[in-house]
Every structure is written in structure tokens, then in C-alpha cells.
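All protein chains but one are shown in place.
Which chain is which? They are A, B and C, in the order written, and residues in each are numbered from 1.
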């Protein structure tokens, strides 16, 4: 009865993505063929920053949670292991298009990125331990929504798969991961509170991720106009 | 040289508040004399939720931080002690206008409130230990900005100081606290990184707080239209 | 120069074990053929309790550590995954000799066990992130030392491998793990501080584990004399 309705959850994901893809000026810029290497790089820098924490907050669920259902503890550690180091693909992609990787390592995340990171640790360390699956639910199944955006970037910037390793790798891995997430959701969601917690985290983590796009866009404009030196290192290719 | 410029910091606060007070539909509703007890209650429920964590995340700064400058460790514990239990004033205010306090205790924070809570723990537990002062800087000095809003609520709803204990108490306490925060900022901010970290947390925590107003407004409309039963207990006075 | 000398580290382990095996009254009882099912069970209950935390504190190293060397982050999550759920083997062993597993689940660890658990979280969450390898170093390579003790228990109590799954499984798994630990130690120990931290944790975690044997022995005597009802459930076979 309280079993989670994955189709319904997917509809909510789709509805939020629809809103994002329709209203995000960052997405519009890309879809209009106006992406630049700097825009792609700023986005990948933020991707680097939050991805660096994903294996950690994934493992944290099982570090903090007691008596997790079935093999959920094992899943969390296994999935953390699989996600470990993926930020290095984002870093490699940025380097591959000619930018200074050390400057990326020295950079700080934008406020929206810091907020997503904070939120994912919070919902991993406290509350219903099942709820982080709400993040994985959409994050491991993102390509149906953003594929046109990635294709537009690739085409506009003439990128090869070597410049987009982060997305290429994930589009492959995530199919398997999405199946595992669905299986875990079916196994772990036993009460209405489980379903509500998963749904809340799905919605909020997706909304907070969309805000990163807004922050990237805002910073990109400051970069373009010369008002901000935050990304000065993107003015010269390495 | 790297000394923090408190006047400049205050200007940034003022500029964000200006934006919030100008653009928030929640604020507009109140300033137009259309506040209802339910709207005030929904806002105070969220205030209850995040206030409950403020003493905790304040203390966390000194639990996690090593070799903090001067009496900053002592300040953090002292301030945590002074903030402890303040959420009970918010709860009392909600009860005082006829709503069911137990329903408040059983309620969950809205997504924007959960996000602020998460962010404040994150910036308290990690990063530059000085940075949480950026939150205190505006939060302990909020009345110059929101006083007209509080007056409008009071007047529209015919509230007595007994119905607004949370704000009455804080408007008094916070003068002292604001002085202490300024003193701590002068003492702790010794590098550009200190100043940047304080500024970033000031801006982001204020923006995330403003988003609570948006969430409250959205939920209030769902409440008014009957689309959501989240606050069903606000339909009947206790 | 600062490379860790694994042979020297092993000598220190051997010397501590020598002391423990020579002086522990718990070990003497077993080696004299006087082990009882209750004595074995009390020991396995404590094993259950601390094992329950080993995957967690292993993962915690990589959750808390930033910029860990090489594939050490990945190793921590992988090893946590491999250790997850091993406490269930200890529980199964206790059940298999006729005792009430639910009573084990409801039991609390003895003070020495609680202390080891506390210590392992502490050295995993703080200090040199490499240091937990000092625990793994001896813990994954324990059978050379305790094999005669296990054989004595098995023989005295007529146990089958089904009653000793925890030890049988680990004696197999741990060979592989010990190799991995050695490899990690060679890779991660780059400074004298790394070597010192690993050595300190090796020594202290082994000493704290030996104290569990003392606590088990003390409780066993209280159990035998009837002075304590802590393990009343071991008086009746399920």
C-alpha cells in the first residue's frame, strides 16, 4: 500500500525538468548554439565541486544509519565506492579544452553549489536514511532530460568524447545505477514517511541543482562583462 | 589592511534586504494589510524550525574548530547558551493566537527551511570557522529592516506583545548580540580569506532565508485554495 | 627513508600478542580445555558489537578525509563494502550453538568494547587519515596468533565450521585483505608522521582489543558465580 510509485515519482521529476529546461537562461543560451568554452568550463567547475562530495555523502548514509533495511548499508558503501573519484573526470574535461586544472582545484564552489553540497550531507546524516535515494533517483537518470543540452554543447564547441568524459561515462554507468536505485527504493520504502522523505529530497535536490545553473549563468555574465575576476583563468587557455 | 569593513558589509545586507522587501509577494501581502493569522502562523512555524537549530550550529563551530582566535571559542558556547530554547518563544506565539502547538511540534520544515538549516550546519562544521559570523551579522541586526513588516502584522491582526514574544525578545537581545558580533568580526577577521568567507556566508544565508518567505507564500496559497492539507490544523483555532 | 617498515611493525604486533597470549586469563582458560559455550558466546557477543561498527568507521575515514593519497579513498569505501554485515556471522554463530539471538541484539557492549568502538571512530574521523590502517594491519592478519585459541575452542566445544562462520570466513577473506592493507601502507606512508600515526593506532587498538578479553573474562566469572544477571539468557539454551 505504501509501496512507492516510481512512475509517479518520475512524473514529478519530469515536471521539474520541464520547468528548468523551459525557464533557465543558461539552458537557452546553450540551445541557441551560443555556448562557449568558458560557459562549459564554469558549469564543469561546479560539477567538479559537488561531485567531489557525492561518494562521501553517499557513504555517510550508512555510517550514520543504524539497522538499515536489507542490503541498504551494503548498497551505500558499494555505490560510494563506484562514485569515488568521478570529480576527476570533470577536472580532466576542463583541462582537455585548454584550461588550467590547478586553478580549478584552487577555486571555491559558487553559493548554489555550496548549498547543494550542504543539503546532501544534511539529508544523508540526519532524518530518514532512505531519503538520499530521492537524490539518486533523478541524478542517476538524468540523460533523458539533458541529452539535447549536452548534444548542443558538443556540437557548438566541436567537442570530442575525450572532452566530455564525465557525461559519457555517466550516461553508461547510470543505466545500471538507475536500476539499482529503483530496486533499493522498492525494498526500502515501507511506510508513508519513507515515500514522503524520498519525494521531498528528490524535489529539493533537483531544485537546488537547477539553482546551480542560475548561479553559473549569473557568474558567466559577470565574466563576460569583465565585472568579476573570479574566473580570470578562463580568459587564457593553458 | 585585511580588516573587515563592517559598513561595507552592512551595505551589502541592506541591498539584499531592499531586493527582498521590494520583490517578495509574502511581504507585499503583509504590507497591504492582508496578513491573516494563518499566514503569520505558517511563517512562525518555519521560524520555530530553523531557530531550534541555531544554538546547536552556533556551538558546533567551537566543537569542530581547533585553535580558534582569541575568545572566539568561548563566544560560540556563550552565544549558543543565550540562543538555546528560543524556538519555544515562536511556539508560544503560535499557541497564543489559538493554534495547536502539538501540530507544530509534529510538523516538518518546508524545503527552503530545511535547506537553510542544512547550510548553517555545513558552514559551521566545515570551512573557515569564522564564517558563521556572517550569518550572525545580519541575523542579529534584522529589526531595522523588518520592523515595518512586523508592525503591519501586529496592526492587521491586532496582536499584543504576548503574541509576538519571539520578535519582541529578539529586538531587545539582538542589540547586545549585534555589538558582540561586530567585536568578534573585528577580532577574528585577519586575512582576506576570513573576510571573503564571512561575506559569502552573510550573502548566502540571507538569500536562503528570503527563500523561506517564498516557500511560506507558496504554501499559504495552497492552504488558502484548499489544494494542500499540510496546514489543515490552521483551519481550526484550538 | 620514511617508508614504513612492515616487518618491524609486524614484530611489534607479535610482541603485543605474545604478552596477551601469555598473560590473559581468558586465553589460559581456553587453552586449558575449559572453554564453555557461555564463555565462547560472551566473547562472540562482544565481537558482534564491535564488528557492527567496523565497516562504518572504515568508510568514515574517506568521508572525513580530504585529498587522500592515490586510491586510498576508493579503498576505504571498497573495504567498508566488504566488511558490511559481518557482525551477522558472529550473531549466527551464537545462535548456532543454541543461544537467543534476540537477546544478543538487545544487549549492550561491555565497557572495554565500547571503548574500542569509540577509539576506532575517533581515529577514523580525526587526525592522520592514514592511521586507521594501523588497526587493519593487525586485525586482518590475526589468525597466525589466535589459531591455537580457536582450535582449542573448537575442540573443547565440539564445534563445526557452521558454529564458527565468523572466524572461518575471516581467515579466508583476511589473507586478501592483509595484502591490500600492506599495499595501502606502502602507498600512503610518506612521512614520519604517517608512520608514527599508523604505529600508534596499531598498538593502541590491539591493546584495547586485548582489554575486551579481560572484560569478557571478568563478566564470565560474574556469570559463573551467579553474581551478575547480565547474561542470564546464556543460562538456557534456546
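Assume a residue touches a chain if its C-beta (ideal position, glycine included) is under 8 Å from a C-beta of that chain, and two chains touch if they have at least 3 such contacts.
As the structure is a prediction and not an experimental result, all values here were calculated from the model.
The absent chain, not drawn in this view, touches the displayed chains B, C throughout the complex. Checked against the full complex, the one of C:119, C:135 or C:217 touching the unshown chain is C:119. Residue B:85 is the one among B:25, B:85 or B:98 that touches the chain missing from this view. Residues of chain C that touch the chain left out of view are 108, 111, 114-115, 117-119, 121-123, 200, 203-204, 207-208. The chain not displayed touches chain B at residues 55-57, 59-60, 62-63, 71, 73-74, 77-78, 80-81, 84-85.
In the analysis below, only the chains that are shown with their structure count from here on.
By the touching criterion, once chain A is set aside and every other chain stays in place, the chains split into these groups: B | C.
Distances from each chain's CA mean to the overall CA mean are smallest for chain A.
With each centre defined as the average position of its C-alpha atoms, the distance from chain B to chain C rounds to 47 Å. Centres computed as Cα averages put chain A at a distance of 38 Å from chain C. Looking at chain A, no residue sits in touch with two or more other chains.
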